[in-house]
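Dumping the structure here so I can ask a few things about it.
Partial view: only certain chains, each at its native spot in the assembly.
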Amino acid sequence: MSKTIAISTGGGDAPGLNAVIRSVVLSAHQRQWKCIGIRNGFNGILSPSEFARHGGGTLELTPDTVRGITHLGGTILGTTNKGNPLHFPIVHSDGTISEIDRTDEIISTFSSMGIDALISIGGDGSMEIAHVLAQKGLQVVGVPKTIDNDLEKTIATFGFETAVEFATNCIDRLHSTAEAHERVMIVEVMGRYAGWIALHSGIAGTADCILLPEIPYDINKVIQKIQEREHSGSHFSIIVIAEGALPKDGSVSVIGQSIGQAVRLGGAGEKLVKEIEHHIQKETRLVVLGHLQRGGMPTANDRLLALRFGASAVRAIADGHSDVMVALDPPHVNTVPLSEVTRRMKRVPIDSEIIQTARDIGISFGE
Amino acid sequence: MSKTIAISTGGGDAPGLNAVIRSVVLSAHQRQWKCIGIRNGFNGILSPSEFARHGGGTLELTPDTVRGITHLGGTILGTTNKGNPLHFPIVHSDGTISEIDRTDEIISTFSSMGIDALISIGGDGSMEIAHVLAQKGLQVVGVPKTIDNDLEKTIATFGFETAVEFATNCIDRLHSTAEAHERVMIVEVMGRYAGWIALHSGIAGTADCILLPEIPYDINKVIQKIQEREHSGSHFSIIVIAEGALPKDGSVSVIGQSIGQAVRLGGAGEKLVKEIEHHIQKETRLVVLGHLQRGGMPTANDRLLALRFGASAVRAIADGHSDVMVALDPPHVNTVPLSEVTRRMKRVPIDSEIIQTARDIGISFGE
């Protein structure tokens, strides 16, 4: 049976988004389905007038539209978020702002456009919206997207490995300079609540300390590691810190916070520089990788994963599934209920084998 | 209890070998164990005189010896294979050659050197030797190594992803030239019995056809794919072929062959060029990636996997395991009996979800 499906990319940029889109479009095309892309998350539906210049808030996606985009970073659909449909901001004439739920509007617009199903690519926030839409009767399949790799029920998400590869290469670059100049070099990487990027890139890049949101650090232990290296003749150290890592005593619990709310922790690296220079006389320099981790050409593995997710999402729709997310459970891609995914977070298990490996090869977590 | 462990790297080169060695040495050092590296597989033990110039066939490995090698390709121990200990060639005075089993000699030499356990890094052949040594009473833990990713019971092996990444980048490079010159470009990649590299790099690099050892190809279907593209306005095609891929009618069964025996299939790409040019008038060019796939800096993920394997192997020894191989079962590294690993091969399941994804996005397997 022929279908028309919509695709939406929400949340931040991630390498592999275009590969998912291409895979969805080609898989749908094989089935002679029609694909409609929504611009900028759900903005193309909720604020179509903003896209007048681009011919509207939606566009038909054909094999030609998605030609040659597998290896390109970014998303041809845009991701600029101007309002979560569950809590859409309304500015009143007196200047006050209130929020409304606009999900019914999405469903009715889809209906009027003849859209049978939605593939929603995004993070925790997008999965929550997807779940609500599915509960309201729309056929919805989610595709997980998070650079931080902190989504539950999937071993990996595309973009994460690309970010780890870039971060590792940056750490590689700093070794020679750290050694030649006899410095402490700190690299701050992404990871607000989960330290996956710091953990993987720190081990692969042979950092001396890795500081994670999951393991509050004791600055004295960090100093001790630097000094041990100093005494053994290595007059430099490399520390990888996740943006959400916190010192033990200053520890602010994030558990009680709504994860959907963007909490500004910030300055993890800067704070650490000051602490180290306060304790020992050692030139300490910071590099913040920031937005560089979100862009770039996806690695081969991330392209493959993104293509698999896209094709699997279309297959899930063909099989009549809804209210599910595709997920990697090696070697398979399967589906999991959206209700098991939202409002949770996959953090680094502090007794995992990877953590143990890091300890075994002499890496300190500042404990 | 203090131990002395030996490390050996057998079979061909693979990115990540040095990372395994470093991880073993540092993990052992943490436990105050001593590490002995054996040069060139078991040659350092069986033919020590060849290494006189290097101070002998074995060397003590300390944290200093393995400093800064995580990201380097190759192996500081060498892998040149001059004789499988199970079938060691003896040249007699009359010029004839016979084979003897020298595994007892390895065990007695280890004993005289005070070596308590062996970590054997290698492919199918090395795992078989490891199994025999373990059966004879030595504590042995294997670490799987195969670029082709064809070892059973582990989802992945280090080096595979690095090879896929390189192959994908090469395929990327050929797109513009293929299109600008309106040619068929064929890329031959490694994979004698299992087409994992071809499959992953072909999908990630958006090849039009992927030809695998697991799916004998019909040349007419390959031609048909090229012509369909031609008719739709794409005057070029990219075909990725595994070195072990065979046409349907010329199909030689490899199932009945001893996998240990190196069978020279060869020339898969050249054969395909001739077949295509025989059928249609279209400039067709071949690139054979060959040894380029074995070298280079391991990707971050391969470094991480190699470090995990090394540390896990030491942990397995500490826990008293023997006759096992460490293996990736995401998110865990566990151990599997060597008897379940040897003389088998992990081939691409032809009905797998990855194959299905490729079909869904329009890739032909020449079926």
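In order of appearance the chains are A and B, and numbering begins at 1 in each one.
Just so we're on the same page, a contact is a pair of C-beta atoms (placed from the backbone, for glycine too) under 8 Å apart; a residue touches a chain by one contact, two chains touch by 3 or more.
This structure is a prediction, so every number in the text was calculated from the model and none was measured.
Visitor: Please give the number of copies in the complete assembly; 2 of them are in place here.
Guide: This structure file describes a complex of 4 copies of one sequence.
As a working rule, only the chains that are shown with their structure count from here on.
Visitor: Once subunit A is fitted to subunit B on CA atoms, what angle does the rotation have, in steps of 5 degrees?
Guide: Between subunit A and subunit B, the superposition angle is 180 degrees.
Visitor: Any idea how many Å lie between the Cα centroids of subunit A and subunit B?
Guide: 32
Visitor: Within their complex, state which residues of subunit B touch subunit A.
Guide: 22-23, 26-27, 29-30, 63, 68, 70-71, 155, 161, 164-165, 167-169, 172, 175, 200-201, 203-206, 299-301, 303-304, 307-308, 310-312, 314-315, 330-333, 352-354, 356-357, 359-362
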